[in-house]
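For reference, the structure is listed below as structure tokens.
For this view, one protein chain was removed and the others were kept in their places.
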Amino acid sequence: MTVADSAFSDMSAKPVTGQPILQVAGVSMSFGAVTALADVSMRMAPGEITGLVGDNGAGKSTLVKLIAGVLQPSSGTILFDGKPAAFTSPAAARNAGIETVYQDLALAPNMPVWANIFTGRELTRGPRFLHVLDRKAMIERTRAFLSRYDMNVPPIEGAVEGLSGGQRQIIAIARAAAWGSRLIIMDEPTAALGVAETRAVEAVIRSLRAEGHSILIISHNLDQVFRLTDAIWVLRRGHMVGSARTQATTPNRIVAMITGAAEAVGGGSDGRA
Amino acid sequence: MTRLRSTKPGRRVFIAASTSALAFLAAMPAMSQTLECPAAARMEITGDVPPANMRIGVSVAYLEVPFYANFKLGLEDGAAQFGFTYDLVSGNMGDVATELANLQNFAAQRFDLVLLTPSGEGILPGIVQLIGEGVPVIEVNNRAGFGRDGVDVVTYVGANDVDFGRLHVQMIVDNFGDDPVRVAYVMGPLSSPAQVLRAEGWDEARAAHPNIEEVARVVSDFDSAKALAVVQDVLSRFPEGSLDAIVMQGPEGGAAVEYAIQNGREEVRFFVGDYPADIRQMIADGKITATVNQDPYPQAYHAMEMAYLHLMGQDAEIPKPYFLPLPVITQENAAAVAPAWGCP
Partner (left out) sequence: MAVHDAGQAGASAWLKRNGVFVALAVLVVVMAIAAPQFATAQNLTNVLQQNAIIGVIACGMTFAIIIGGFDLSVGSTAALSSVVAALVITATGSIPLGLIAAIGAGLVVGMVNGGLIAFLRINPFVATLGTMTMIRGLVFVSTNATPVFGVPFGFTALGLGKTMGVPNLVIVLAFVAALLGFLLHQTRFGHHVYLVGGNARAAAVMGIRTARLRFWSYLIVAVCAAIAGILLVGQTASGQPQAAMGYELTAIAAVIVGGATLGGGKGRMLGTIAGVFLLGVVSNALNLLGVSPFWQPVATGLILVAAVGLDRVRDDAA
């Protein structure tokens, strides 16, 4: 399959009904003597936005890195779309359909928007061995793709360093969504943004869900988690201490789980989230 | 999803490029006839001198310059003849700090005598310190302390770079007589002893010959690519009929001379300094009019000899300074005089 076939497909992100898109089962992770995650389990329903919350050092970043293929678990299994997902690298995870939007966005500021969208997946033309860039095709596709979302399309051919923080965030998110990814992981997607820009980014996240993408959001901002998510999972000191359907719980209960004031409130870690 | 492919275009393009470049260059014509290239004439090691069995430290400021290749042979032969062992260190292209460290190491290791080719007068304090610690110093090829009050350098062995500059004036006089001559002067690295002293002799001797007009003064850094560029610029600036000669302090002008000839500027005569194999060939071919042969081999050899005399208490026999001759090489004697370096 070539990039051209899969890129920007409307259909590729449609969920398979019934089966969880992601299942983490009994995963532990140690760095030397330090245990970052202990027997952690969670599941994500397809086509939903799932929130992952917890205090600093609770193990959120480690869990995300395990899912994204940056790290490999010491023990336990991760199933993606029902299949074992022992990714040895971020590239392997991407190829399987898991995209990550990093907190620092991982954009090249010197490069135009289209080049950032296509980083590592450039379209080429002419004799195969030359790998001559097909700029025109990449610019056109980027423009068509970005205009699908309800947002101001930034200048496609301008360098990313000329864009606002919100625009950059949208570029990074759009890139994750552009490649037919089934699962998009977002690490603090609006941490550095103002109110208006946060709303714009949240709108894009919702439209991704509407297209069928499954989304895992890590956020410190509980208001945002309650605005966006369908389910919430709580990590505390390396343990998964609880989970809840968002509509069935309250910020106070989640805070209680995060701080340890209450264990297993709102459904507990029984995997029914 | 596509996998990323490696960066093969780089490799393939390079193979294509180098192949075509090679094809282009393979068609080069063969060469013309050359002079014999005799090895440097060396002193005989007689074995009849009672060996000194002492240690000499040698520091050469610009050891990396080709000029010093045969200098090293002279050190070797001189040491063998007079029974010395020696350590040879570089002054790191005229870096005074390195040179100072060299001298201090020699003092710390109690060498019996130091032969120094100084970078310039900046090393004077180092020389004074070394002598103060009881290590005698002989300057070779360049001078810094010799002849100065309070700096008790044993002697200086080498050419007189001021004479070197004067000889360039003499060459112009020999070739042009009292006719008006317009000359461009090409110098070595600014502030190096060769540049400063040769220019001093050139300026001083020129004062007596008002017919010699220096129309331009440029710098080549003794680098052949730079020499080519500055000579091209000089030739552009002074079109045919407005320049008679180019005088170069060093031997790096081969390409520049070729350029002048290929571009129809045969009327410009070239005078250069030093006598490597390629300059010798061009003098024999009539492309360069004359050069000054400052032969490094005897300088080094005789420096070892002076060291021997001093350490044996025979100071009376030491000439102070010991100037070696600076023969002028022209088309007449080039075939007969072996080059100062550049032959196997």
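Order as written gives the chain letters A and B; numbering starts at 1 within each chain.
We adopt the following convention: a residue touches a chain if its C-beta (ideal position, glycine included) is under 8 Å from a C-beta of that chain, and two chains touch if they have at least 3 such contacts.
Being a predicted model, the structure only gives us computed values, none of them experimental.
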Sole residue of A:T124, A:T142, A:T190 or A:T229 that reaches the chain not shown, by the stated touch rule: A:T124
Touching the absent chain when the full complex is considered, from B:A39, B:A97, B:L190 or B:A208: B:L190
Contacting the left-out chain in the complete assembly, out of B:L228, B:A290 or B:A303: B:L228
Subunit B, residues in touch with the chain not shown (by the definition above): 4-7, 9-11, 13-14, 17-18, 21-22, 25-26, 28-32, 37, 63-66, 68-69, 72, 187, 190, 216-219, 221-225, 228-230, 232-234, 236-237, 239, 254-255, 258-259, 262-263, 276-278, 341-343
Footprint left on subunit A by the chain that the document does not show: 90-91, 94, 100, 102, 104-111, 115, 119-122, 124, 130-133, 151-152, 154-155, 158, 162-164, 166-167, 197, 200
